[in-house]
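Note that this complex is displayed minus one protein chain, with the remaining chains in position.
Here is subunit A:
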Amino acid sequence: MSQTLTSAPASGGLPTPVSTGPVRLHINGETQTLQLAPWTSLLDALREYAHLTGTKKGCDHGQCGACTVLVNGRRINSCLTLAVMHDDDDITTIEGLGTPENLSPLQQAFVDHDAFQCGYCTPGQICSAQGLLNEGRAHSEAEIKELMSGNLCRCGAYVGILDAVKEVVDKQ
């Protein structure tokens, strides 16, 4: 028995791709004007157009948290928002929190507690933790674990992540 099947909708002439326009983003204190199409996610704008590759793509569906950045101080999944929606917003990425030579307290705590292995989810974890600190929400271990559970880590560095975030929270 066999049957035929055609994938993708049959179309009478394909729609032409949309055109680009300037989008003004304030990223890590600097203003950049990028030429973007409306369908470009904030994540792709950061990685492919602004070449800030510290923000990671792990699923592109808001399921893993690797793309977490701070927009006006609040943590969001940058894969679930379009860059054009952030004209004039203040965006902070991992590169804006510290540099290898001058780490932020959270970044240093992640190194000290070995709160990562491969490092791919790490920028998202740190931005998420920074968001928690900004929001003043995480106090107990249980709260930190719950509120950090939107950021997956396949290496399983969760014990170190908890210890690192707890140390910085406790010092505040």
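As a working rule, contacts are C-beta pairs under 8 Å (C-beta built on N, C-alpha and C of every residue); 3 or more make two chains touch, one makes a residue touch a chain; residues count from 1.
What we mean here is this: contacts and distances are computed from a predicted model.
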| item | value |
| --- | --- |
| Chain not displayed: protein name in its UniProt record ("FMNH2-utilizing oxygenase", "Rieske (2Fe-2S) protein", "Xanthine dehydrogenase family protein molybdopterin-binding subunit" or "Chromate transporter") | "Xanthine dehydrogenase family protein molybdopterin-binding subunit" |
| Touch criterion as defined above, residue of A:Gln3, A:Thr31 or A:Gln172 at the omitted chain | A:Gln3 |
| Contact footprint on subunit A, counting only the chain that is left out | 1-8, 10-11, 13-14, 16-17, 37, 39-40, 44, 47-48, 51-61, 63-64, 66, 93-95, 97-101, 103, 107-108, 110-112, 114, 116-123, 126, 144-146, 148-162 |
